[in-house]
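Every protein chain but one is kept in place in this view of the complex.
What follows is chain A.
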Amino acid sequence: MNAVQASVTVPVDPATAFRIFTDEIDSWYVRGRHSWVDPDRAVGIRFQDGYLRELWSDGGHVDTGKIIMWEPPRRLVWADLINETGQMEIEVAFSPVDGGTEVVLEHRGLDTLPPDVAGRIRRGYSWNIVLRWYADQWER
């Protein structure tokens, strides 16, 4: 229960997959009221200056992740900055397979959140999103 994984295979070589994942994240990242730290102001997302950054309409931004490994075309790791005292990391690995590249994403450290998690947990994008989904589940 420490980590979750998701994966997909894309019909390009690892270098291209890595480039599209990073340089073009703004073109594929799924928008939704739950996908942003600040949905009212968010207009874009970008890997920039060593951070995964959410851009705002007023010119401001929030860094949601700090890049800790940038190894094109093989892998990319960023540390979650939303829940500062937890130690969550997201690793994305690109492996060549028949017909393209397998992209495996692992979100780990889900059990490292501090005991006073209640106040903090709702601030993060993924936490924010999933907790609302989680709450919705009880309303159905």
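We take it that a contact is a pair of C-beta atoms (placed from the backbone, for glycine too) under 8 Å apart; a residue touches a chain by one contact, two chains touch by 3 or more; residues count from 1.
The criterion applied here is as follows: contacts and distances are computed from a predicted model.
Visitor: Missing chain, UniProt name, options "FAD/NAD(P)-binding oxidoreductase", "Sugar ABC transporter permease", "Cytochrome-c oxidase" or "ArsR family transcriptional regulator": which is it?
Guide: Choosing among "FAD/NAD(P)-binding oxidoreductase", "Sugar ABC transporter permease", "Cytochrome-c oxidase" or "ArsR family transcriptional regulator", the correct UniProt name is "ArsR family transcriptional regulator".
Visitor: May I ask which residue of A:15, A:43, A:79 or A:110 touches the chain that does not appear here?
Guide: The one listed residue touching the chain not shown is A:110.
Visitor: With respect to the chain omitted from the figure, which of A:17, A:52 or A:93 is a touching residue?
Guide: A:17
Visitor: Over the whole complex, note the residues of chain A touching the chain we left out.
Guide: Given the touch definition above, chain A has residues 1, 4-12, 16-17, 20-21, 24, 27-30, 103, 105, 107, 110-118, 121, 126, 129-131, 133-135, 137 touching the missing chain.
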